[in-house]
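Data first, discussion second: the structure below is written as structure tokens.
A single protein chain has been omitted; all remaining protein chains appear in their positions.
On to chain A.
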Amino acid sequence: MTSTLIHLSRVKTKIALAVDAIAPPKGWPQIGLLIAIWWGSDWLARITALPMPGSALGMVLLLLALLSGWVNPAWLRQGSASLLNHMLLFFIPAMMAPLGHRELFGLVGLKILGVIVVGTTIIMTTTALIVEFYYRLRLKTRGAEA
């Protein structure tokens, strides 16, 4: 009896997880507001000919507006979480590039893979070691002060 109950509750959690995974995004009006901000900043970047894309400009402007208190973060929290949660969906179309670039399946693709594997190893190792070195240096100088 209890085992069936436990089994049932497990099935329930599984269903809940599955529903959660494919639930439509929440906060549509907030997403609309973020789209409007992006449109505005895109237009601003174009007319001012800034060497910065509209989306990055929009992010900086929104951050400044949040920090100065003009914009209440509660207005955008849910919409922003939804967009960031589903970001990978938005760049799937760009990742379909192999459809138009068959050369990626040959030697060129292998070379790119090589750059990525070797490059990522170098980048991760040096970044981590530099930050670690800086962290220990600070510990030492703090220790000397105390």
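Here are a few things to note about the model shown:
Simple rule for what comes next: contacts are C-beta pairs under 8 Å (C-beta built on N, C-alpha and C of every residue); 3 or more make two chains touch, one makes a residue touch a chain; residues count from 1.
Methods note: contacts and distances are computed from a predicted model.
Of the names listed as "LrgB family protein", "NADH-quinone oxidoreductase subunit N", "Cytochrome P450" or "Ech hydrogenase subunit B", the one that matches the UniProt record for the absent chain is "LrgB family protein".
Remark: the residues of chain A touching the chain excluded from display are 14, 17-18, 20-22, 31, 34-35, 37-38, 41-42, 51-56, 58-60, 62-63, 66-67, 73, 76-77, 79-81, 83-84, 87-101, 104, 108, 111-132, 134-136, 138.
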